[in-house]
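All protein chains of the complex are present and in place, except for one that has been dropped.
Here is chain A:
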Amino acid sequence: MTQIELRGIQKYFGAVQVIKDLNLAIADNEFIVLLGQSGCGKTTTLRAVAGLETIDEGDILIDGQPVQHIKASDRDIAMVFQSFSLYPHMTVYENIAFPLRATRMGRNDVDTSVREIAGVLRITGLLARKPSALSGGDMQRVAIGRALVRRPKAMLMDEPIGALDAKLREEMRAEIKRLHIKQGSTTIYVTHDQVEAMSLADRIVIMHEGILQQVGSPDEVYSHPANMFVAQFVGSPVMNMAQAIVSETGGHASVQVGGQAKGFEFPAALANRLSDARAENGKLTLGVRPEGVLISRQAREGFMPVEAHIIEPLGSHDIVDLKVGDQMIRARTKSGFVPGAGEAVWARIDPVQAHFFNTATGSSLGIRL
């Protein structure tokens, strides 16, 4: 039973402010992922919770108790580092037992705990080895074992699988999820990989330049990004963004993109919704994910003729770059749907999947059709 709360955290490195007024409440048993580019303050936040970094202002509360003045060793928190940080002069067994020895636990109890966690992580066969004789994945299993063995109040992970190769990363991702479901501990996980964040998190916390951008479930941040940064950071390929001019023609709204006279057709309600949101033409950005761009190979009602510029075949699907005026819009199609580059196709934007942002502030206008 561990809740963690961050209240008004401010952190400076010299004159540079790396965390700006961060507020976050983490529920018991929750898997929180801090997501952001390098230098966004996510690792500093994690280290502050661990007690490896001091904060300049604000409170860090664990189970309601402020801990910002408590030493790392007394916070009862475990951390897994990107570099694994297994002690090279100790065997796997000793590495896992190391945190227990700090608690002056009896020899037999230590042994029981180490073997139990090794069983959970399927590394019982490796206990006698030195870390240098382990593969990357096994090293990380041991590091996780060392963190879990003490049954800490919370588990902090700093890009724990970032150093592994792609295939192993996928495997370990599943394993971390399995472990979290099985062991159930409040977890804060730092990564810059949005796929990792989406697949693991109960809630994702997106940070940019020390400022919290959005907190929400993977589905929320994907489908309802709070601003252009989140919209472009989450999802691959990234969301299409285009300056848009909205006008009303013949009973429906038209959204012009890329300086083209003809616009994409939208329901008439869009114009009203935009004026309700005080959006002005010239300060409006349209955002749509590639799967929100619909393509037809014949002329169809509501579809606009465009040119397929580049096709990236990805096996399960293709990514097609469409030239709309001087703007490129990427669409996701069934593989082989557009036979070749240079082909003329017809496109429309699914109004339900369209997002509108204020170009100047970057924030979402919250318009859902």
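As a convention for this text, a contact is a pair of C-beta atoms (placed from the backbone, for glycine too) under 8 Å apart; a residue touches a chain by one contact, two chains touch by 3 or more; residues count from 1.
We take it that contacts and distances are computed from a predicted model.
One chain of this complex is left out of the view, and of "Multiple sugar transport system permease protein", "Carboxymuconolactone decarboxylase family protein", "Quinol oxidase subunit 4" or "Ion-translocating oxidoreductase complex subunit C", the protein name its UniProt record gives is "Multiple sugar transport system permease protein".
Screening A:103, A:249 or A:335 for touch with the missing chain picks out A:103.
Within the complete assembly, A:79 is the residue of A:79, A:284 or A:311 that touches the hidden chain. For the chain left out of this panel, the touching residue among A:146, A:208, A:273 or A:348 is A:146. The omitted chain makes contact with chain A at the following residues, 50-52, 71-79, 81, 83, 85, 87-89, 98-99, 102-103, 146, 150, 156.
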